[in-house]
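Complex shown without one protein chain; remaining protein chains in place.
Chain IDs A and B follow the sequence of writing; residue 1 opens each chain.
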Amino acid sequence: MLGKLIRYDGKIQLKFLCSLFIVSAVVSLFAGMMGWLHEAYPQIMVLSMFSTLALGFSILAIFAMVFANIVYVVLHFRKNLFRDEGYLMHTLPVTEPQLFFSKLITGSICVYLSIIAGCLCACIGTRRWDYLEVFMNLLRESGILEAKATVLVLLTFFLLVPFTLCQFYSALTIGYTWKVNSNSHINRDLLSIASYVILYMIQQIVGLIALMLYLVFTFGNPLRAGFLERMEMFMDNMNNNTGEAVVSYIQGVVGMALGINLVIAVVLVVIILRRLNYHLNLE
Amino acid sequence: MEWKFTDDIPIYQQIMDIIKQQIASGELAVGEKLPSVREMALAAGVNPNTMQKALAELEREGLLYSKRTAGRFVAEQEEIKKGLQEELLMGYIETFLKNMAKLGYTVEEVVEIILKHEKGEEKDGQFN
Partner (left out) sequence: MDNLIKCEGLTKRYGKNAALWNFSVEIPAGKIIGLLGPNGSGKTTLIKSLSGILMPDAGKMEIAGKEIGTETKKIVSYLPERPYFSSALRVKDTLCFFEDFYGDFQRKTAEEMLKTLQIDTNSKIGSLSKGTREKVQLVLVMSRKAKVYLLDEPMGGVDPAARDFILKTILTNYNEDASVLISTHLISDVEKILDEVIFIKQGKMALYKSVDEIRMEEKKSVDALFREVFAC
């Protein structure tokens, strides 16, 4: 059943992505052509203006594509599970987890694809294919490569997509399953937005607390003597990009952030599934 | 297409009346095989359970009979059809006379009017 749901959700979301991609690709192709013409005929002033404009548009198009795709994925979740279509979906012989995970999986895949498509369009538009190198240099300069935290960082970026979707999905789920008197016609979208904001704030606070705890863990009790000295020494080491302590610190921070996010994601999924199983009430 | 029913009598009884009329008038021939309960229910536009109840009652009254796998049939005997016709006739007459009495006519007056009416129909027979 999960496979069937994935096929169904996938088809709908991919269709939208494809149409966005075509637009983006065309604009990027155009930008690429303009750029090539400008290089071939540098004396024609108009070409320089056109190529800059075209490039600008193509960058806009790429960002719009990725952004619109995310918005579409989130809206699809809302429309398919909580509006009229919900009457169909929630009466299918499938479990609520299956309904949820098919959306999470297909939504994430669509966002990944849109990012890849965006990169492709960027390459076409700027006629450069060396972005991978540029990315590696960035990693090197920020010290992440040396800290051997590459895997953790990449994993974090990779999991950012489903994690962000979970944020939106959980806000929508809470908004649309919140118990409300039948007399007051509350706007469930506003309720969802409010849920998103509250969840976001809670997560920020949790993150801050975790960071402070980690500081205490690394540098000891801030109330005891020697705390500031230890931090100063650590800062000096950081500036030199040397020292085992620095490496382990960076690994620790990244790892901890990843761990916290994973825990939060699990909590969100549990909340979503509980609300769907026990508090569903389509209007 | 569907049969017409009134509000105050159970539908199965009305179905029975309609089928009795069909047998008496010959619309349902003596010994004829009836369609299945489901088909009849569909034709009449009623619940199959209701149709089944009506047919079962008619069977009890002897107007229908069922042969195990072959289905339901109208009773073979002509006497049954005759008896039904008489029963219906008496019912109509009683209702008619009751209504006439309400209007203030005696039985003799009514009979006279009926005979006159029949003669009148023969005269302009071509217009019938």
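Note that in this section contacts are C-beta pairs under 8 Å (C-beta built on N, C-alpha and C of every residue); 3 or more make two chains touch, one makes a residue touch a chain.
Computed from a prediction, not measured in an experiment: that's the story for all the values here.
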**Item:** Contact residue for the chain not shown (choose from A:Ser19, A:Gln204 or A:Asn281)
**Value:** A:Asn281
**Item:** Chain not shown: contacting residue from A:Gln43, A:Thr91 or A:Asn187
**Value:** A:Thr91
**Request:** Provide the residue numbers of chain A that touch the chain removed from this figure.
**Result:** 1, 4, 8, 12, 79, 84-88, 90-95, 180-183, 278-282
**Message:** Using the document's contact rule, name the residues of chain B that touch the chain not shown here.
**Reply:** 2, 5, 7-12, 38, 41-42, 45-50, 53
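Following the convention adopted for this analysis, only the chains that are shown with their structure count from here on.
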**Asked** Taking each chain's centre as the mean of its CA atoms, how far is chain A from chain B in angstrom?
**Response** 77
